[in-house]
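What follows is a single structure, written as structure tokens, with notes after it.
Note that one protein chain is taken out, while the other chains of the complex remain in position.
Right, chain A next:
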Amino acid sequence: MPTAGLKTIIALSFVLAVGFLLVILSCALWKVYYPLLVVASYVLAPLPNWICSRCSNPDDFVESSGNAILDLGRFCTGFLVIMGIALPVVLAHSHLIDVGAMVMCIIGGLLIYGTIVSFGMFFQEEQEF
């Protein structure tokens, strides 16, 4: 893992800005502001994992209750990530938003979530060592 230098931060913030641009454009072009919910779901997605990793003690192999709460966090994260993709599809199926808005919104949401995940990966790695 290369050190997270200035270039990484610039690239990540650029991708994040492009993601937000796509989501906001998908709302503003058709003047229907439902797709903003996708941003909320992707921002909330790493949260259960984060909270549950604080609650558990992964070094404890005798008592498996620590692993159960980690699994709960992973389950909730998986739920929220698919929610970010499924919500625009549901809205587009009922013609509440346009299909173009759906595509832009999904791509933008994935870019935002990818930025959050890779940011967490880079900077957690640096803290460990």
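One rule holds for everything that comes next: a residue touches a chain if its C-beta (ideal position, glycine included) is under 8 Å from a C-beta of that chain, and two chains touch if they have at least 3 such contacts; residues count from 1.
The rule we apply is simple: contacts and distances are computed from a predicted model.
The listed options are "Vacuolar protein sorting-associated protein 68", "RNA polymerase II transcription factor B subunit 3", "Probable inactive tRNA-specific adenosine deaminase-like protein 3" or "Protein wntless homolog", and the UniProt record of the chain not shown names that protein "Vacuolar protein sorting-associated protein 68".
Contact with the undisplayed chain is limited, among A:V23, A:L87 or A:M102, to A:L87. Touch with the hidden chain on the side of chain A covers residues 61, 64, 67, 71, 74-83, 86-87, 89-91, 93-96.
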